[in-house]
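The other protein chains are all here in position, but one chain of the complex has been omitted.
The first chain written gets the first letter, and so on, giving A, B and C; residue counts start at 1 in each chain.
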Amino acid sequence: MRSSVIVFPGSNCDRDIAVALKKMQFKNQMVWHKETVLPKSDLIVLPGGFSYGDYLRSGAIAGKSLIIEEVIKAAKAGCFILGICNGFQILTETGLLKGTLLRNKNLRFINKDVQIKVINNKTNFSNKYKKDQILKINIAHNEGNYFTDPSHLEELRKENLIIFKYCDVKGNIDESSNPNGSLENIAGILNSNKNILGMMPHPERMTDEMISNNDGINLFSSLLN
Amino acid sequence: MKFSVTVTLKKDVLDPQGKVIKNTLNDMGIKNLNNLRQGKYFEIEVNETNLTLAEKTVNEMCKKLLVNLIIEDYKINKI
Amino acid sequence: MKFSVTVTLKKDVLDPQGKVIKNTLNDMGIKNLNNLRQGKYFEIEVNETNLTLAEKTVNEMCKKLLVNLIIEDYKINKI
Partner (left out) sequence: MKITDHIVEKHGLSLNEYKEIKRLLDREPNLLELGIFSAMWNEHCSYKSSKVHLKKLPTKGKQVIQGPGENAGVIDIGDDDAIVFKIESHNHPSFIEPYQGAATGVGGILRDVFTMGARPIALLNSIHFGSPKHFKTKSLLNGVVSGIGGYGNCIGVPTVGGETKFNKTYNENILVNAMAVGHVKKNKIFYSKAKGINKSVIYVGSKTGRDGIHGASMASAEFDENSDEKKPTVQVGDPFTEKLLMEACLELMQDNSIISIQDMGAAGLTSSSVEMASKGGLGIELDLDKIPCREENMTPYEMMLSESQERMLIILEDGKHQKSKEIFDKWDLDFIKIGKTTSTNNLTLKFNKKIVGEIPIDALSNQAPMYNREWKSRKVSKFNFNFKDFKKIKLEDALIKILTSPNHSNKDWITNQYDQSVMCDTVQKSGSDAAILRIHNKDKAIAVSVDSSANYCKSHPFSGGKQIVCENWRNLISVGAKPLAITNCLNFGNPENKEIMGEFADCLEGIKLSCEFLKYPVVSGNVSFYNGTNKKNIYPTPVIGGVGLIRKLSKPLNHIFQKEQSNLILIGKTFGHIEQSCFLKEIYSLDEGLPPEINLLNEKNNGECVLKLIEKKLVLSAHDVSDGGLLIALAEMAMSSNYGAKIKKPKNLTNLFKYFFGEDQARYILEIEKKHCSKVEKILKDNNIYYENIGFTQKEYFEIESELKISIKDLFKINNQWYNNY
């Protein structure tokens, strides 16, 4: 599979995701945001970090960069798009995903390992996980508090577009297992076409036992499946 | 010509920042505080002497970048 | 009673956000943009009918929490 990682000024998880993709045998390319053509790709990743310093609104300025036009075209043509953390914020700013990511409810940056539950495992991003499987995964963000309007929330529920939710070690999804105030503990969502995934947790940080665990690996192997 | 733009969150959008600030002010012993919402503020100087044209440019900036129309409202004022 | 508070960076204080936003607008093809500085905006509702007292409370909030007096200036307006 061919993948492209888009690099914005201020991206800082671009190397991390590239390492993970390479380990998973993706043929990966780094694409600078000022490029106007996208190499042929089956997967486009918008990496984590602080594109443009998170100034104005996180993801807003990256959402206006030249390459984004191409990403939108590819998305409409069915290419898989994965936005992690800042990448998720960029996806909502471009309108590829609905809703928005507000400041964490405690107004602080949060970095820690949390649990998320696989709510939908019948997607191209999650078919290697079991339904309701609990993953331990790292989050690191200031604005991860997912918010959307009631009708879209209803659509997310009905169409099974919520892919991950924050939970505790036992799998309980409630206020105490919600790190950032997200609506319904949402950690990751799909578009209605199910080819675009935006998620706040960092699967690329969970692909090496020495550093953490391997809970992120199946996300990538699902795509290869 | 100089303008100010104030950007506020739409009514039904949660304002986590405003909420925490409000609680903090309450904790600090400030009474009578009914409500507080946080927004953004810009001061913009355009090189244009025609008011209508100038306002049009500022409006364009808001729509294209400064404001996320899905969750935010905005107001432009000449200053 | 409702007030707005606008908080702006003091003159000569670096505004990293404003700088990036301005460059982006330029890159997006918006001309005539001379300068842009970003600030903060608050809408505050106090439970107080006496204007002087109400203003005093808002002023206290600004000094105690909302404004970083070392690098920021602020203005209070009744709305």
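Details
In the analysis below, a residue touches a chain if its C-beta (ideal position, glycine included) is under 8 Å from a C-beta of that chain, and two chains touch if they have at least 3 such contacts.
All figures in this text were calculated on a predicted structure; none of them were measured in a lab.
Of the chains displayed, those contacted by the omitted chain across the entire assembly are A, C. The chain omitted from view is touched by exactly one of A:Ile68, A:Leu82, A:Leu101 or A:Ala140, namely A:Ala140. Interface with the hidden chain, as seen from chain C, comprises residues 10, 12-16, 19-20, 23, 68, 70-71.
Considering the complete assembly, chain A touches the hidden chain via residues 9-10, 12-13, 15-16, 19-20, 32, 34, 48-50, 52-55, 108-112, 138, 140, 142, 202, 204-205, 208, 210-212.
Note that in this section only the chains that are shown with their structure count from here on.
Note: centroid distance chain B to chain C, computed from Cα atoms, is 9 Å.
Inter-chain centre distance (chain A to chain C, centres taken as mean C-alpha positions): 33 Å. Annotation for chain A: residues touching 2 or more other chains are 56, 61, 64.
Residue positions of chain B with contacts to 2 or more other chains are 64-66. Residues of chain A that touch chain C in their complex: 52-53, 55-56, 61, 64. Residues of chain A touching chain B in their complex: 56-57, 60-61, 64, 93, 100, 102-107, 145, 147, 149, 181.
Those residues of chain C whose C-beta lies close enough to touch chain B in the complex are 4, 6-8, 18, 21, 24-25, 28, 30-48, 54, 57, 60-61, 64-66.
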